[in-house]
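Every protein chain except one is present and positioned as in the full complex.
When the chains are written out, they are named A and B in that same order, and each has its own residue count from 1.
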Amino acid sequence: MEWFLQYHYNYLIYVVLMMIGLYGATAKPNLVKKVIALGMFQTAVFLFYISMAVKKGGTAPIYWEALREGQPYTNPLPHVLILTAIVVSVSTTAVALALVIAIKKEFGTVEADELGEFEEL
Amino acid sequence: MIAPHLPALIVVVPLVAGLVALFLGRGHLPWLLTLLVTWAVFALSATLLGRVLVAGAPPVEYAMGSWPAPWGIVYRVDAVNAFVLTIVSGIAAVCAVFARLSVAAEIPAERWRFFYSAWLLCLTGLLGITITGDAFNLYVLLEIASLSTYTLVALGVQKDRRALTAAFRYLILGTVGATFLLLGIGHLYMKTGTLNMVDLADRLAGLQSDRVVLTAFALIVTGLGLKVALFPLHMWLPNAYTYAPSVVTAFLAATATKVGAYMTFRFLFTVFGLRVTFDFLSADVFLIGFSCLAILVASVLAIRQNNIKRLLAYSSVAQIGYIMLGLGLHNHASVTGAVVHVFNHAVMKGGLFLALGAVVYRLGGATIGELRGLGRRMPLTAAAIVVGGMGLVGVPATAGFISKWYLVAGCLHGDAWPLAVVILVGSILALLYVWRVVEALYFAVPENPSLPVREAPLALLVPTWVLIGASLYFGLHATFTVATAKAAAVALGVGE
Partner (left out) sequence: MDDNVVIRTTARVLMPFMMVFGLYVIFHGEGGPGGGFQGGVILASAFVLYTLVHGIQASTAIVPKRTTDVLAAAGVLLYAGVGVWCLVRGGNFLDYYALMHAPHDPGAAQALGMTLVELGVGMTVAAVMITLFREFAES
């Protein structure tokens, strides 16, 4: 356990962040808070991807001199992947906020419980 | 030049067209481009399907940027995805014909180009998900499809402002689902160091008891469940389908959840493999359990709906239950039934929602009240609804019967006769909700008899009847669909 906390605390943080985000995205009644929580939820995943690739003392794989000397390097692929996911997350947030603005204009509120009166289930 | 690049063109052509559509001004030009592109893509997909179905032909592979597998992104087409590709592009092509009048009636003219742009990007995403052989690429294309879907649903705001809240709810749940999928793929990469699906399957072969792999499995199945709208993760679906523009509802109901079902097949059967998924993890237990709940509960919920769009949306949740049931049983007959139901349900539900779109075009809405007495006033549209509804029930000589036949055969083959009973009860419940519609159409007096209502224009009737007619044709001559579904089942590793 101690070993886990010392070397893998980043995974712990990612799970905690993710759960906070998931809770907020589903349980918070305010739509803007939902969007913020969704952002947190996705950021937790970025943290997971980034920390999975990191190597202690690793360098970027474009420093040829260091690599020739046998220094270990960090796997760049997860970082590239997560760059794409970050862009996706930005787009999602943008679409979500645009929807919130449109909802505010149409209904005059961004509280889910007040909006609920308009919905049928 | 075209032949070797078919897999790439299927995705690239709608992508480029989706962007070009933005520049085509405010008239009908964006629609014309959409029409041409969707039919071209349909032709490409059908060609590809023909090439894959040749007996003994290996899967068609295409290396993006000539980077070979497993390093680069590879598009890999076997009988399963070629079939789904053809379904998706075919439905898109038929819906594109329908779109001009329907969109003109439901969306303001200055937004048409955005609508068609989003439509083409959504098609790009759906086709891309289906064709790609790379797990991360699948996630990215899934988000392209999802983001454009949220936009398409929200464009229904002109007709009903609740489209916005429906789109928002879909966005939250859809993003949570996709992010779970992303996390699961990340865990798989962490363990195996590869993202190529075939390579993943090889490397996962001996790792079934690894905790990282188990976590990945749980995350991926949850994410996919949200995307396919497997009961009880279907909460986003009814509102999104009800308030989206009519033609979008038809397109989404026929394709989006089908692509989700394809993803589930791909991950559970190809990537994790039958042995891990079913023998080691016994995923069939909860898949079958939730499918039965979906069939029964969603059908009951459908019975008490007054808005026919919502009624059919709940029916979609139930039909997804049938597909997942076939998947969960994982024998040759049941998987054949599930794959053939992907096709049959796409055709039937697409046709039904198009018919409703025609009703909305004439009457402005599609509630039970508005459907009253429509059998005499819009005879062809009403007949389309009845034939499509019969397909949902599974009456012999309709496509729905074929899929249910194979699903029941799968149940009996797996010594699970109680599941056959569930399918039967589901069909009876379907009869109840379809009957409510038929009763309103033919046995009720119109609410407002003096209101002049004419039959829908040909531009709406023809696409509707193409799909409804296809559901009849493939109910009587099921050789092609069943043979393809059988080839797909074999490609998924479930031989006879």
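Note that in this section contacts are C-beta pairs under 8 Å (C-beta built on N, C-alpha and C of every residue); 3 or more make two chains touch, one makes a residue touch a chain.
Everything quoted here is computed from the prediction, not taken from an experiment.
Check B:L15, B:A399 or B:A470 against the missing chain and you find that the one touching it is B:L15. For the options B:L32, B:A46 or B:M64, the residue in contact with the chain missing from this view is B:M64.
Think of the hidden chain as still there; on chain B it touches residues 1, 5, 8, 12, 15-16, 19-20, 22-23, 62-66. Considering the complete assembly, chain A touches the hidden chain via residues 60, 62, 83, 87, 94, 97-98, 101, 105.
Rule of thumb we're sticking to: only the chains that are shown with their structure count from here on.
Chain A and chain B have Cα centroids lying 28 Å from one another.
Interface residues of chain B facing chain A in the complex, by the touch rule stated above, are 136, 139-140, 143, 147, 150-151, 154, 157, 161-162, 164-165, 167-168, 171-172, 175-176, 179, 182-183, 186, 189-190, 238-239. Considering their complex, residues 18, 22, 25-26, 31, 34, 38, 41-42, 45, 48-49, 52, 78, 81, 84-85, 88, 91-92, 95-96, 99-100, 102-103, 106-107, 115, 118-119, 121 of chain A touch chain B.
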